[in-house]
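Presenting chain A:
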Amino acid sequence: MPLLHTDSLYENELSRLRESVLLMGAKAEELVSRAMRAFSEHDAGAAKRLVALDEAIDALEVAIDDLALLVLARRQPVASDLRFIAAVLKMVTDLERVGDLGVNICERVAELGASPSFPDTHAELEQMGRDSVAMLHDALDAFVRGDEALAREVLVRDARIDEQYARIFQSLVARMTESAGTVDRATRLQSLARYLERIADHATNIAEMVVFMVKGKDVRHSQRGTRGG
Partner candidate 1 sequence: MSASARAKVVVEDLRAWFAAPGRPASEATSALSGVSMRFAENEVTALIGPSGSGKSTLLRCINRMHEVTRGAGVGGSVRLDGVDVYGAKVDPVEVRRRIGLVFQRPNPLPMLSVRENVLAGFRLAGEPVPQAEELVESMLRRVALWDEVKDRLDRPGTSLSGGQQQRLCIARCLALRPEVMLMDEPCSALDPVATARIEELLNELRSKITIVVVTHNLQQAARVADSTAFLHQGELIEHEPTSVVFTNPRDPRTENYITGRFGRTTGS
Partner candidate 2 sequence: MTHTSGTRRARTDRLVSWAGALAFAGLLAPVLGLVLWSLLEALALGGFELRLFAALVGSLELCALALLFGLPTGLLAGLHVAELAGPRVARAVRMIADVLAGAPPLLFGVLVHSTVASFTGASSLLPSALALGLFIAPAMARATEELLSLVPEGLREAALGLGLAPWRVVLFVCLPSVRSSLGGVALALGARALGEAAPLLFTAGAVRGLGAAVFGDSPSLALGLYASMSSADPAEQGKAWAAAFVLLVTVVAASALGRSVGERRA
């Protein structure tokens, strides 16, 4: 958008919203990354340390909602501004869920402890974690830059996460059928994979909102068929 709003106070409110969403996204991204590092390092104490981060995310959600409602009430935004506010209101819900899922990951990591693991599944989960975080990162990047092409690229990447999830799920089912003693551990790993798959879904939602925000085009549900879960 080459032009700024003539009302600089309004412009200021919108950029504060944009920055808050960005901050919230960065925190959600950080939380998931650190949760996955705890998983790699069998760090059972991570959950406790990340609680503060999750609380910060929740507080940001409330603050952003308030500011967005204020702008709606005071400015009656239209066109690109309206789409921006609508996108923000939806995105914060997704980001808040991402934060919760990051905390869930830590809880599963604590339950897993340092008990014997399945090295190949572990590697695959770490890869899935990196891919999910990257999707989240790029979706937020697309939001900041209003980059529709990048957002569409994120949408495509969701299919790969779904494949990874299906593969991990299958291999864990196979292990459980081999030996009943692995059930406890395998179901926890399955949950972990599901959390990552969800995080990728939320990143997808954000990317969809970015396309809507930039182009005014609703791309939700247009590729539901290819999505797993």
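Going forward, a residue touches a chain if its C-beta (ideal position, glycine included) is under 8 Å from a C-beta of that chain, and two chains touch if they have at least 3 such contacts; residues count from 1.
A quick word on the picks: all candidates are chains of the complex that A comes from, given by their letters.
Everything numeric in this text was worked out from a predicted model, so none of it was measured.
Listed candidates 1 or 2 all sit in this complex, but the one touching chain A is 1. Per the touch definition, chain A reaches candidate 1 in the complex via residues 1-7, 10, 75-83, 215-216.
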